[in-house]
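One protein chain is absent from this view; the other protein chains keep their places.
Chain naming follows the written order as A and B, and within any one chain the residues start at number 1.
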Amino acid sequence: MSLNGQGLRNWFAVRWSAFLLSFFIMALWETAVHVFDVKPERFPGVMQVLRGLWELIRDGRLLDYIVASLFRVTWGYLLAVALAVPLGIFLGTKPFWRMAVNPVIQFMRPISPLAWIPIALLWFGIGDNPAIFLIFLAVFFPMVLFTTSGVAGINPTYLYAASNFGITGHEFYSRIILQAALPEIITGLRITLGTAWLVIVAAEMIAVKNGLGYLIVDARNSLRMDQVLGGMLVIGFIGLLLDNLVRQLERLPSVRWKRLKQ
Amino acid sequence: MNQSSVRPQSLNKVEICGLYKVYEETSSEAALDSISDRHVLTDLNFAVPARSFTCFLGPSGCGKSTLLRIIAGFDTPSRGEVLVDGDPVCGPNPKHIFVFQEDGLFPWFTAYENIELGIRNLKDSQKRHELVLEYLEMVGLKGFGGYYPHELSGGMRRRAEVARALIANPDILFMDEPFGALDFVTRLQMREEMLNVHAMFPTTILFITHDIDEAIQLADQIVLFTERPTSVKEVLSLGYPHPRDFTKGDLAVLRRHIYRTMGVHAAL
Partner (left out) sequence: MNMKDVSAGQRIVLAVLVWVIFISGLHIWRNGKPFAGHVLRVGFLPITCHLLCPVTYELNKDIPFKPVRFTAWPEMCEALKSGELDMAFILAPLAITLYQQGFPIKLVMLGHRNGTGLMVRGNAPNAGIDWLEHKTIAIPIRFSNQYLTLLDLLEQAGIPADNVNLVEMPPPDMPSSLAMGAVDAYIVGEPYAAAGELNGSGRILYLMKDVRPGFISSVLVVRDDVLQRRKDDVGRLVRAFYANGAWIEAHRMNAAAIGARFYGLPVSLLERVLLSQPDRVLYNDLMPKRQEIDAMAAAMIKRGLLKGVLNVNGLLDTSLITEKKQ
């Protein structure tokens, strides 16, 4: 992002248009609710949703729920990444193991984490742990695949050059392999973080007593559609923030090279 | 193996003896002898004098790159030997630096960091810093050390890679069509710089090109290769001084000879 006058103007223009668009959509929504005389139990308008949200903020529940969801995603995600990346590097550099393990991973990946719910409850009871387990599953398998693919796809020239200069061992893995695969790994990080956020909401619809997913279910049970929608807005907003966070990583100059090559 | 009794002392840096290379290695010796289209290199025998600038010249796809990689230790021959300083090659060597056709620089390191790799074993960080700056300036990249390869032009990338190679003070410099991706004028400039490099540094240079004029400009020795299955057509010695004008005299004759040998008649 250039900080000259032109660049700065563009940056603001983009943000401002996004804001205007959202505002316009909300205005449309509120108008439609009034024009079609929709009952608030069926589909609340913007003002009601905001009021419902304000209730949740006031009694502290919204913060508690956001913290709970973020906590579970944090642990599940980080644990999965911490295990998946080294495994992916190992598999990426050892074709034999890659071929042996790949069918297992490809088999596990399409099984929705939500299908694991009964097992999660059985093994981990109720509370944070089953949710963290589900997040872990949702992130681990795709991250292994992303990392493996990133490592296996490293341009062999880099490897020749590395061996030419006598780069081996720990330095080889951290300064060459990891760096070369980093763009794809970061793509994986971004995508799996999105998945994790999706899964946590669903995972919290059972067996936990807090969290944003629980908010949706609880509000629905209490016939509070305004809070259901409010919860959805919060979920969407946080998802957006998380995505932008990882996007920053993609901008690092030592990662940007891959995209420019494409 | 006791070299002094088996082999006479040699002034050759690199010796190729009876080299064959096939795709799909077979264990059968007989299969190696019956030349087929799986053969890339067949029965290569030649030598490279120390400190010479040797060009491998030949049609595209004739295995020059494969041969260079075998000499550099990235690949192994199916039969025959490659000797460097009298010893068989057994893998890549930090004293034999390879400059690649493309993507030789690590894109996640800056030019500075790439070049620094050549002297990573130097303990004194101050000395390393000075040396890197010196080489950056030497190849005309002063001030560009902090740039990433994708921020540099093609020519600048080549120069950075050459700096990385030279800073390691290599005995042998392998160059695989290093100027192929550059525009014409830059290519001519780089040629001139290679001559400077060869004059300044006591290395043996093995240089692949398919550009006949380039080879004539640069080389002390040209090894001419045939098409696949590749063997050595001819080894030419060019003891001519630089700068070389191949439009007249012996060089012009040599040039015509090479063109004809390569099967091009109308180039002149």
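The working rule: contacts are C-beta pairs under 8 Å (C-beta built on N, C-alpha and C of every residue); 3 or more make two chains touch, one makes a residue touch a chain.
Just so it is clear, the structure is predicted and the values come from calculations on it, not from any experiment.
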| item | value |
| --- | --- |
| Contact residue for the chain not shown (choose from A:10, A:31 or A:174) | A:174 |
| Candidate in contact with the missing chain, chosen from A:17, A:31 or A:74 | A:74 |
| Option from B:20, B:53, B:74 or B:109 whose C-beta touches the chain left out | B:109 |
| Sites on chain A contacted by the missing partner chain, in the whole complex | 41, 60, 63-64, 67-68, 70-71, 74-75, 78, 118, 121-122, 125-128, 174-175, 179, 205-207, 209-210, 217-218, 220-224, 249, 252-254 |
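Operating definition for what follows: only the chains that are shown with their structure count from here on.
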| item | value |
| --- | --- |
| Chain centre separation in whole Å, for chain B relative to chain A (CA means) | 48 |
| Residues of chain B that touch chain A when the two form their complex | 69, 72, 74, 91-94, 96-98, 100, 102-104, 106-109, 117-118, 120, 148-150, 168 |
| Contact footprint of chain B on chain A as seen in their complex | 155, 157-158, 160-161, 163-167, 176, 179-180, 182, 253-258, 260-261 |
